[in-house]
Structures are given as structure tokens and as C-alpha cells.
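For this depiction, one protein chain was excluded, whereas all remaining protein chains were kept in their positions.
Take a look at chain A:
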Amino acid sequence: MNGKVGTTQAAMLIVNTILPTATVVLPVIISNYAEQDAPLAILLSTFFGLLIAALVGSTVSRINGAPFLTWVGEKSSPVIGTVLGLLMLQFYLDNTSTILREFVNFLKDNVLVNTPISILCTLILLITIYMVRQGLEAIARVNSLVILLFVFFVPLYLFGLSNEMNVHQLLPMFDHSLAELTLASITPTTWMSEVAVLLFLAPYLKDPKRARIIGWSGLIVVALIMMFSLITTLMVFGPDFIKLSTYPGFTAASIVHLGRFIEKLDILFISYWVMSIYLKFSIFLFATVECFKQTFRVGSSRPFIGALGLLILLECLYTWQSTEKLNLYNKEGRFLVFFLFNVLVPLGAIGLDRFKKGKPKQKGWET
């Protein structure tokens, strides 16, 4: 079932690896620091994101499609490989459970107010386990179709809000100091660093040498969509109101109207978002399972998907019960953890590879 994924499909996977929760969580955090300068913060974080993508891409090119943790074990020692695997497994379990929590929190806030969280989590998990069992290729195909639906949703959003948008709401530009912009760009950079999921998708890429291109193109699309979403929301609500709303993008969608006959379209946009976050969740569950497989060197991960799912479910239900705790983690804690696993780990892998290969020959000095 696990066929190989092409470069374009992989880039689209990167888009949905980052975008669904980014559109929900980031606007409030960014605009609290940067207000109308929020687009600049996105630019800044995209720059850092592209650097991280280059780092991850280089790592994937070097390991050339081999399982990452196995490669680390071979290059260093099996003990280091296993220890790193255990730590990364913990990281991916935490990350996947926060995604699930953000998913259900959003559903509880907006649509299914009375449905118990445990039921929502279980159902979402069962569907996602089914998706993961179908393999990455199937996820990538569905993902491509979901991304193509942007062709319908973006113009609808744009035309529906055209009367409400005021470009002057973006003024004055450069009103915030570099320190404020940097603070605003830290959390989006954290999200962009999720491109590191490529480390675990590498064995399923048709052309792992192009991992850098995959990361870059995925991130550029994410940045463009984030910019689009933030700029339109800012033009509609202005920098002050946007800070009040938990989900400004969806609040904007709720005032989309075409004449008097099409109004209150937020539910349509929410449905689309639900499709995308299912894909995000499945990609992360897939990466978690892959991490488990490589750490414990099991031949088939299929029997373990359910067990890992159960762990994620329990963590989601009991560790992230409090919304304030999750918000605080997103705002302040995530950066450190993500920097450790999404930046330092690939950096360490490159260092290890260079160390093993020894110093390259110095060309140009020989006569």
C-alpha cells in the first residue's frame, strides 16, 4: 500500500502539514504582537522557514531515502539511534496529540457544542487510523484533491468580502519595532519548521534528492496562503478587532455574502478546514508510526497504529484538557521543542555525515 510519492504531491503534503492549524492558531498570536504589520512577520518567519527547509532538504538528500533513524544508528551507534528515536517518538506523540486537541477544540467552539470531546477524538482517530493504514500515497492523492479545492474557496472568500475590505486598514506600515516583529515571527517559524516531517516521509519519496525543492515550494505556498488570509482579515476587521477574535479567519468567513441570497458561509469554510486538518493529522500520525517503526526496527507498523493512536487519544484528553495550557505552549513552549527536534536534529545529522566522511578535498589549491 505504501507506494512512492512524487515531488509535487510531497510539496502539497508539506502545505497541509503546516497550514490547517497555522490558519487557526497563528493570526491571533501574530497580530497581538505585530497588528497591521503582521504580513511582515509572516515574511520574516518564511525566511527562517526556508532556511530550516534547506537544512531538512540537505539531510534527506544525504540519507537518500533511507529511514532516518536507521541511518543515524548506522552512522553513529545503534544506541544513539534508539535514544534519538525514543525522544523523537515522544515529540511526535506530543505534537500529534496537540493537533488532535486543536481540531476538537475548534469543532467544540464552532459546530459541535454539545458533543463530548472523547467521542469526537475517538471518531477522528478511527478515521485517521484508517487513512494511515492506506499508506502515504493514498493520503497524498486525497491531499492533492483537497488542495485543488482552493481554486473554488479562495475566489469565493475574496469576492464575498470584496465590499468589506479596506486597504487602508493595513496602514501605517513599519509601525512596530524589529523586536516586536521578531517576537511575532517566532511562533509562525515554529510552524514552518514542521517541514522537518520530511525526515520521516523520505523513504516514500520518489526522488529524495529533491527534498529541498519539496520543502521550499511547500513553504512558499503556505506563506502565500497565510499572507492572503491575514491580509484579507486585516483589511476587513483592522488591527484592533482582529485581536479580539479567537478565529479571525473564520469570523471573516461568517460575514462573507454574495448579494442577499448567499450569507453566513462560515460553515462551508469550516467543512473545508475539517478536510485539511484530517490530512494534517494523518500526516503526523503517519510520521509518528514511522518514527516508532524505525526506533524499534519492526517490520510492519500496522499492528501498532491503533496502540499509538490510543496513546495520542489519552494525551489529547488528559494532558491538553486546558485551553490556556495549550495556548501557552503554542505561544511560548513550542519554539524551544521544535527548535530542538526540527532544527538541531537535522543539523546534527548533517554534522554527523560530514564528520564520518571526513574533510572534503580542497580544490583549487593544487598546482
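The criterion applied here is as follows: contacts are C-beta pairs under 8 Å (C-beta built on N, C-alpha and C of every residue); 3 or more make two chains touch, one makes a residue touch a chain; residues count from 1.
Here, contacts and distances are computed from a predicted model.
Student: Name the absent chain by its UniProt protein name; which of "Ger(X)C family spore germination protein", "Transmembrane protein", "Tryptophan synthase beta chain" or "Amino acid ABC transporter ATP-binding/permease protein" is it?
Tutor: From the choices "Ger(X)C family spore germination protein", "Transmembrane protein", "Tryptophan synthase beta chain" or "Amino acid ABC transporter ATP-binding/permease protein", the unshown chain carries the UniProt name "Ger(X)C family spore germination protein".
Student: Pick out which of A:Phe237, A:Trp320 or A:Phe338 touches the chain that's been left out of the picture.
Tutor: Answering carefully, the residue with contact to the hidden chain is A:Phe237.
Student: Specify the residue from the set A:Ile119, A:Leu224 or A:Leu344 that touches the hidden chain.
Tutor: Within the whole complex, the residue contacting the unshown chain is A:Ile119.
Student: On chain A, where is the contact patch with the chain that was removed from view?
Tutor: 109-116, 119-120, 122-123, 126, 168, 171-172, 175, 237-238, 240-241, 244-245, 251, 254-255, 257, 263-264
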